[in-house]
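Handing you a structure now.
Left out: one protein chain. Kept in place: all the others.
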């Protein structure tokens, strides 16, 4: 089938920063994204898991944006401004999408 | 380690359509996939989140299929027939897998 | 923005094996990863879903590692030793990351 | 009139309504208060099970009579009829597309079980009894409205398109959706085990019921408030008016039906409530499958953000008062 | 015989069993009714905590005696022994591979705590008392069966392979798995706080217990029904017969053990139930780690889809009746 070039950006970020990130994305004109729950993880600041937690202080989410290649830089700059001082990982993968008119 | 070329297809689709999608995949001979829960998202039809919902009407899932490159088109056609009229995103990424005999 | 080459490894594995996998990763010096919950899936051993389950016997998780390309083989060998006898899927994608100093 | 006002006042100051209001306010103020999805679903399972079981036990106590069958048939008929009326009103009042109007209409033919539960609480608090089988009527009214709405679509467009929208898988999903199965199943179990069964689980399904309902309505308030914040903008005056007019029209038709059936005062009030209420669980899911082009913001905001609060606060006391005026004994 | 039938009839028409049946039917009819995983786990935590605490309080009331220690030892012995017998029967009745047979055997040596809980409900409803420490016996019987099964494997293949399968991490996981810790922990807490502690939390752990059990069994029915729908095909007549024969064999051995120990009628029935029941929580997880090659469809379908329903409906009344015939006082 006919597919179109795009970028898949995956931002793993603390749950408390989610609304700040999506607001920044919206401001940068990125209005399409999907948010996955994260179960746990490990990094330089240690291990964590959501099991039995009531605190919002711990826990992360993964925000996935599929975006046209020429809009990538705008997105990364918006995202970077938010994650800069915070823990989190931003990765970008080349992908192809169906229905390019949606992006 | 020895790895093998494959395609990673990620289909974000409404939860109510999940069984229809997986049935279509099965019919097309695609019997291996993993389903991730989705927490929320945003798109042309607005924002949504699963928080506090009891309705099955809202909510999405992500179906991830790893598949041999030569079977990609069959998969995409089967998936497209289901998502065509519905909201949802289909993206494809080149990947490499261990244990190619499983795919 | 300036990005850096990396590999995104995605390991779908039974939940009961999660701690064994992350221990093996830690031993191999891989201390950064994110764990996603998995909702259900299908493969040669049939369909499954987490709905209504109390058993830990069923259910999978997805461990995602972003890693420098030159460390990929170490990671794959450590992961393979754990998944070898078990069901599960390991896939690798080329990606680019912000903030390479973190990996 | 005085009576209506005083009942409305009591109702408005009950913990149940206040919890709903708290939820709406918290959502509008953008508080991060929320219930995990699993907890919301768990409470909804509890409420459906409890209300179904109680209904079944009550039928076991009073015996099955002809009215049960007639009421079920009347419920099915109402659920199939109301979407047609709703559709006509929508066409007159609003400029919604055919698809959007049909989707909204389906919601108003079907029922909201929480509205039903809240109404039974108000009846209980006022010492008004009702037929135990009304919970079965509620279950019977969930699905027919969906078929009516799809029929409306197929009549409008080409018939083939209508058929394509309703396949056998969808029909099974609609008829066997979780809330119908749970409601009917627990109703039957209550009917079979009767007072003995009730004695064994009373302290689970009767005593804490009101409290769980409070928390559930708090969650409903949060969801409705968030819906209003996000989707309120899409609602123009026409649809908004519909969200208040339709329950009044529906309840009138429910009243007439109940009077024809000769059910009790409580039963009459519940027929009114069922006809007045709009679905927010089963129908939205069916609409996403069958009418994906219809805009969910419209039907969800109307059903959950306008009609549900209206019924909960003003509607229920009104219907109860009217049923007391007209109803038999 | 009459008594067995009448007890069976009462049992079959209890809300608990009917809820399980509703779940199975809903799953077979492919309804989308389901419990969120978190709710299912929450209910299971509640049931384990409540049953453990009640057992502990009862021991605090009646004092610790020698029989407690002997019963624990007997339970450990039974759990270790039953897999060997199950394995022999499987080898005779079925053509399962050595690995699959060992995995199934492990399940039948271990216990199902819900079956145990359902049996205590039946005993209570019939006014038969039992030793409070039986809940500790249940906990003691969870793990040894796993070790027996792994020993069976290591004996068959090369010993080195057997050792590889059982590392210290797995041993710790098995001995400290959540349900054992919760059961034993709440048992000890109940024992320490005794009647005073019970008075403080009685309205949480005693009153709503039956109702929570109903909903939990509804969920178990859904899971079992879905398992039968998906995995039923893999079950050939041999394994299927095993799923009914083994609980009868197990309960007979439990009966003999109980008579030798001289426990009460209720205790005897519970020993039978524990020996007859098959694990569906702790053992499947251990098998996935230690015997990943064994087919989970076989052991899960047998344990949850065949033996669990058999025990719940026919088994428990049968064991209780037999215990009443043979048992002391």
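Order as written gives the chain letters A, B, C, D and E; numbering starts at 1 within each chain.
Here, contacts are C-beta pairs under 8 Å (C-beta built on N, C-alpha and C of every residue); 3 or more make two chains touch, one makes a residue touch a chain.
This structure is a prediction, so every number in the text was calculated from the model and none was measured.
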| item | value |
| --- | --- |
| Contact list for the unshown chain, restricted to visible chains | A, D, E |
| Identified contact with the non-displayed chain, of D:26, D:74 or D:89 | D:26 |
| Among E:49, E:87, E:271 or E:310, the residue in touch with the chain that has been omitted | E:49 |
| Residue among E:83, E:208, E:254 or E:315 touching the omitted chain | E:208 |
| Positions on chain D contacted by the hidden chain, ascending | 13-15, 18-19, 22, 25-26, 29-39, 42, 125, 203, 207-212, 214-215, 218 |
| Absent-chain interface as seen on chain E, which is shown | 36-39, 41-42, 45-46, 49, 53, 172-173, 176-178, 181-182, 185-186, 188-189, 192-193, 197, 200-201, 203-205, 207-208 |
| Residues of chain A (touch criterion as defined above) contacting the omitted chain | 14, 16-17, 19-20, 45-47, 50-58, 85-87 |
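Heads up, the rule we're going with is that only the chains that are shown with their structure count from here on.
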| item | value |
| --- | --- |
| Shared chain contacts [chain C and chain E, defined touch] | none |
| Chain B onto chain C, rotation angle from CA fit, given as a multiple of 5 degrees | 120 |
| Separation of chain B from chain E, taking each centre as the mean of its C-alpha atoms, in whole Å | 38 |
| Separation of chain A from chain B, taking each centre as the mean of its C-alpha atoms, in whole Å | 18 |
| Residues within chain C bordering two or more other chains | 36-37, 93-94 |
| Junction residues of chain D, two or more chains touched | 36-37, 41, 177-178 |
